[in-house]
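Got a structure here, written out as structure tokens. Questions coming.
Partial view: only certain chains, each at its native spot in the assembly.
A, B, C and D label the chains in the order they appear, each numbered from 1.
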Amino acid sequence: MWKYEKKLEYPININKKDLKMAKALLAQYGGPDGEFTAAMRYLNQRYTMPDEKGYALLNDIGTEELAHVEMIATMVKQPMKEATPRELLDAGLTGQYVQHDHALFPTDANGVPFTAAYFQTTGDFNADLMEDMAAEQKARITYEHLMDLTSDPDLLAPLAFLRQREVVHFNRFKELRDYYLQKYNKK
Amino acid sequence: MWKYEKKLEYPININKKDLKMAKALLAQYGGPDGEFTAAMRYLNQRYTMPDEKGYALLNDIGTEELAHVEMIATMVKQPMKEATPRELLDAGLTGQYVQHDHALFPTDANGVPFTAAYFQTTGDFNADLMEDMAAEQKARITYEHLMDLTSDPDLLAPLAFLRQREVVHFNRFKELRDYYLQKYNKK
Amino acid sequence: MWKYEKKLEYPININKKDLKMAKALLAQYGGPDGEFTAAMRYLNQRYTMPDEKGYALLNDIGTEELAHVEMIATMVKQPMKEATPRELLDAGLTGQYVQHDHALFPTDANGVPFTAAYFQTTGDFNADLMEDMAAEQKARITYEHLMDLTSDPDLLAPLAFLRQREVVHFNRFKELRDYYLQKYNKK
Amino acid sequence: MWKYEKKLEYPININKKDLKMAKALLAQYGGPDGEFTAAMRYLNQRYTMPDEKGYALLNDIGTEELAHVEMIATMVKQPMKEATPRELLDAGLTGQYVQHDHALFPTDANGVPFTAAYFQTTGDFNADLMEDMAAEQKARITYEHLMDLTSDPDLLAPLAFLRQREVVHFNRFKELRDYYLQKYNKK
């Protein structure tokens, strides 16, 4: 079980209204390589890792991804805080406004609702950890796309932080996979 | 952000192999009224509650629902722990075995992957809290259906606990809605 | 079975071309809290209400929601009647034009096709009627969002009518639930 | 708008418990070529038929398909009326019982929720009417599959009636298409 601590993993204070960025950031909220997908992937896979070491790593990273979900939620919310309904429509956020007002809802950047089809669990450490490494690479490049879209330092700082965490996670998943391949004499 | 505490909200020890119950329990894992749906609903809605009191309640209950996800995961996993591949096929868990082996994956009891279309966020406290009250009623009846399917006390005890939590949550959402209706002079 | 009567429940005559409103109105056509969802929800649930009184109410309201589907269809169609293909593209209605021309198709405002995952039937009057009350609140707030987007009286009048019907339905579902709670001594 | 008349288009009285048939019949309830799909297809397409004659035909048949939805609902409900929870599980109706009890919910025979992706509207009479003719052929063969599965006369009679209606609808769509092809000098 989890205990909530009322702080963000990394501070976020976006003052500039930027509705197109809000829309773009939804990709990392409920999109294919977004933070919800990541959290659900690792928290599901942890149960079938071969030992406690693997369970612990996936549990840690899965729990951190829940914190990233919160960060992205904040980053979607703040730049559309002051937007009027018509401004949301003009920015292509029609579905956002009419169906959810300023509330968060996990879709991708096109408004397609999150689906668990975005990830997989196979019960095989080799397949699962390779999927995790791929997932971190895909999240990394998505953050790079987002960083290409803005020059606002208030957005760039948390995006750079999140991108960096994906790189760290990638390395940790790679180490675990190498460890298991050696332990179980696989290649 | 969240901190993980390595214990279940309620102890679970299911020793009897019961594959049909494992399949049935998936309804509360990745199904329409399941615990993933509940956690995501409340953790998304919390941001647009009118004040800190509402934010706190949805955050608390959303965090507890994450603990329920873990409980259901354990309840799905334990009764199929010793099952052979052919036994899983014979129990209608073909997709489970071939696609996921003994790993957890959030589908409903038919194997349909979780979708965020199961819940809604509207930015309106009255609509959101009414949806939450409905959600708790739907989860309650789903637990009652599950309880009708088994006489195993190891399954019945956590199911009764979870059912009871839904009743408690229902009441807390109802109180919050009444409080807001009065505060904002609505009916 | 049903008999068709060739008139709208409420007259609709929208002369102003307003493609952004046409797109927004799709939310109430094939969207999560839209009129298709409502009609299908009640017409499915009616079969498991505890008595004839419940069957009749859900049947009546479900039948009225079919009339609302027609009203929304008309409200989507009229404001895009004279639009050229490029105008539809410029208004974010690319999928509408290329895939459906000026024809009606039940999606939400993002172009996501209608799915039955938007509603639920549980066989339990308490859960179903609470879901119905929530549904009416969600439809109400969606209509309020739509009314915030326009000052055209030809649009505002039917939107206000439809919003009002949701309030009436909410009250009728509430009364029925209270009646059943008392009748069956539940709380 | 529609008026409800409290009778079925064709009488249905199924007394034999047959859970496998109940599951199979879901194909025609919320499945790809089922009656919900048919009703929604025609009631959407009617708006862009070239003239009143086309509107009227699609409206009539769409309205009749709503009556068929009711018939199939009755045919799903009756053969599982007396079934216990475990019997439903044993018949592969786990999702049905846990998620919906004995209530109706529009899925296909695998439990996949209805989606509007099953049909199309193009604004072109030739494409739409050809889709309608194909739809009637697909519904016809689905009814034939259902009839191959049972020898119960109480099931066979309404299935034969519904199959025959599809043939009639096919012919009426074909006549309308021929009429328009001639009227508009197309081939």
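Heads up, the rule we're going with is that a residue touches a chain if its C-beta (ideal position, glycine included) is under 8 Å from a C-beta of that chain, and two chains touch if they have at least 3 such contacts.
It should be emphasised that the depicted structure is a prediction, and the values quoted were computed from it without experimental measurement.
Novice: Fill in the total copies of the single sequence across the complete complex, 4 being in place.
Specialist: 6
Here is the rule we go by: only the chains that are shown with their structure count from here on.
Novice: Going by the touch criterion stated earlier, list every chain that contacts subunit B and also contacts subunit D.
Specialist: In this structure, the chains that contact subunit D and also subunit B are C.
Novice: From subunit A, which chain is the farthest off, judged by mean CA positions?
Specialist: Of all the other chains, the one whose centre lies farthest from subunit A is D.
Novice: How many angstrom lie between the CA centroids of subunit A and subunit D, rounded to a whole number?
Specialist: 41
Novice: Using the average of all C-alpha atoms in each chain as its centre, how far is it in Å between subunit C and subunit D?
Specialist: Result: the chain centres lie 22 Å from each other.
Novice: At least two other chains touched by the same residue of subunit B: list those residues.
Specialist: Only 32-33, 115, 117, 120, 122-124, 141-142 qualify.
Novice: Please output the residues of subunit B touching subunit D within their complex, sorted ascending.
Specialist: Residues 20, 23-24, 27, 31-33, 92, 108-112, 141-142, 145-146, 148-149.
Novice: Can you name the residues of subunit D that touch subunit C in the complex?
Specialist: Residues of subunit D touching subunit C: 1-5, 7-9, 30, 36, 40, 43-45, 47-48, 59-60, 63-64, 66-67, 69-70, 73, 77, 99-107, 113-117, 120-124, 128.
Novice: Name, in rising order, each residue of subunit B that touches subunit C in their complex.
Specialist: That would be residues 32-33, 115, 117-118, 120, 122-124, 126-127, 130-131, 133-134, 137-138, 140-142, 144 of subunit B.
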